[in-house]
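Data block below; observations after.
A single protein chain has been omitted; all remaining protein chains appear in their positions.
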Amino acid sequence: MLNRLFPQEFNFFTLFDKQAECLMEGAETLRLAIEKGVVDSSRLAKVREIEAKADGFSSAVISQLNKSFITPFDREDIHSLTKALDDVIDMMNTIANRMSTYKITEVRKSLMESALVIEEACRALSAAVKGMRDMKNYELVMNSCLEVSRLENISDSIRDTALGVLFESEKNAVTIIKWKEIYEDAETVVDICEDAAHVVESIMLKQA
Amino acid sequence: MLNRLFPQEFNFFTLFDKQAECLMEGAETLRLAIEKGVVDSSRLAKVREIEAKADGFSSAVISQLNKSFITPFDREDIHSLTKALDDVIDMMNTIANRMSTYKITEVRKSLMESALVIEEACRALSAAVKGMRDMKNYELVMNSCLEVSRLENISDSIRDTALGVLFESEKNAVTIIKWKEIYEDAETVVDICEDAAHVVESIMLKQA
Partner (left out) sequence: MLNRLFPQEFNFFTLFDKQAECLMEGAETLRLAIEKGVVDSSRLAKVREIEAKADGFSSAVISQLNKSFITPFDREDIHSLTKALDDVIDMMNTIANRMSTYKITEVRKSLMESALVIEEACRALSAAVKGMRDMKNYELVMNSCLEVSRLENISDSIRDTALGVLFESEKNAVTIIKWKEIYEDAETVVDICEDAAHVVESIMLKQA
C-alpha cells in the first residue's frame, strides 16, 4: 500500500476524497435543481456553496504540498489532479451561474438527461480517485476511468441531439444562444471528468 | 536509432503512425465532403467512421502502455501524444457532426479554404510524428512542427476574414450562430494540430 510505503506528514488522499465527495454532491444538487422541469433556484445557489467548499480542499492540497517533503506521488501530479477535480465542480457552478444570469426558469428535457450522465461520470471519477490510494485497486481504478470515457461519449450524443432539436424547434435566436451554451457546458463537465480521469490514469501508469 | 536502442515488446511508433494516417484520411475526407460547395453527407459520415477507427488505435496505445515495461520515451509523453492526436480527429468529427445537426447543405467558400489548411496541417503533423522514431530526423521533425505553427497563423486569418464577411453579409442571427461555430471549429482543428506538435517538440527536446 502506498500509504504504508510512504509515511506522510499529511494525507493527500483524504483531501482528494473530500474533493471527490464535493463532485458527487455538486452533481446530485444540480440534478435535483432541474429535475422537476422548473428551476429550483435555492438548489442552484447550493451548487455555488459546494464549489466554494471544494475550493477550500483544493487550496489545502496546494498548501500542504508547499509544506510536505514526502508525497505519495509526484508533486506535479498532485497539483494536476487537484486542479482537474476543481475544474469539474467549477464547470457545474458555471452552469448554475448561467441559468441564473439568463433568468432561465423552465428546464428543457435534454438537460435533465445530461444531469444524470454528469452524476454518473462524477460517481465513476470518484471511485477512481478513491481507489488510487492502493495499487491493488489498479484494475478498478483503470476501469472506472474507462467508464468516465464511455459516459463522455454518451454525453456527446445527448448534446448533439439536444442542439438538433433546439435549432429545429426554437425560432428565437436569443433563446438559442442561451440554451446552446448550457447544453455545451453540460457536456464540458463530462469532458473535464474525462480529463481528470486521464490524470488519474497517468499517475497509475507511473506507479505501475 | 531509438528503435534499436530500446528493444520493445510492442512498437508504439507503428500505432502513432496509424493515428497520423487517420488524421490525413479524416482531413482529406472532410475536404472532399465540402469542396463542391454542397455537402456530401455520405463523406461526412465517413469522417465519423475514421474517428471511430482512430479511437481504436488510441485505445491500443493506452492498453499497450499498461503492459509494457520498456517504452521508447516517457510513459506520460506517450499518453499525451496519443491523446493530442486523438483530439485532432475528434475535432474534425465535431465539424462533421455540427454540419449534420445544423442541417447545413450549402458550403460557404471560406470553409473550403479552411479545409485545405487543415489538410496541410495534418500532413505536416504526420511527417513530424513519423519522423520521431529516429533522432537523425531531428531537424525534419522540428521543421514540420514549425510548419504546423505557420499553418495555424494562416488558419487564424482565414477564420477572421470569414467571420468579418459573415457578420457583414448575413442578417439571419441563427445562420450566424451556426457558421460562426463551424468557422471556429475549423480553426480549432489546426490549433490542436499545433498542440500535438508541441507535444512532439517537447519529446524531441527531452531526447536531445
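Chains here go by letter, A and B, matching the order in which they are written, and residues are numbered from 1 within each.
We adopt the following convention: contacts are C-beta pairs under 8 Å (C-beta built on N, C-alpha and C of every residue); 3 or more make two chains touch, one makes a residue touch a chain.
This is a predicted model, so every value here is computed, not measured.
Q: Among A:18, A:53 or A:83, which one touches the chain that has been omitted from the display?
A: Within the whole complex, the residue contacting the unshown chain is A:83.
Q: Can you tell me which of A:60, A:135 or A:173 touches the chain that was removed from the display?
A: Going through A:60, A:135 or A:173 one by one, A:173 is the residue touching the chain not shown.
Q: For the chain that got dropped from the picture, name the residues of subunit B it touches.
A: For subunit B, the residues touching the absent chain are 142, 160, 163-164, 167-168, 173, 176-177, 180, 198, 201-202, 205-206, 208.
Q: Of the residues in subunit A, which ones touch the absent chain?
A: 62, 65-66, 75-76, 79, 83, 97, 101-103, 173-174, 177-178
The working rule: only the chains that are shown with their structure count from here on.
Q: Quick check: how many Å separate the C-alpha centres of subunit A and subunit B?
A: Result: the chain centres lie 27 Å from each other.
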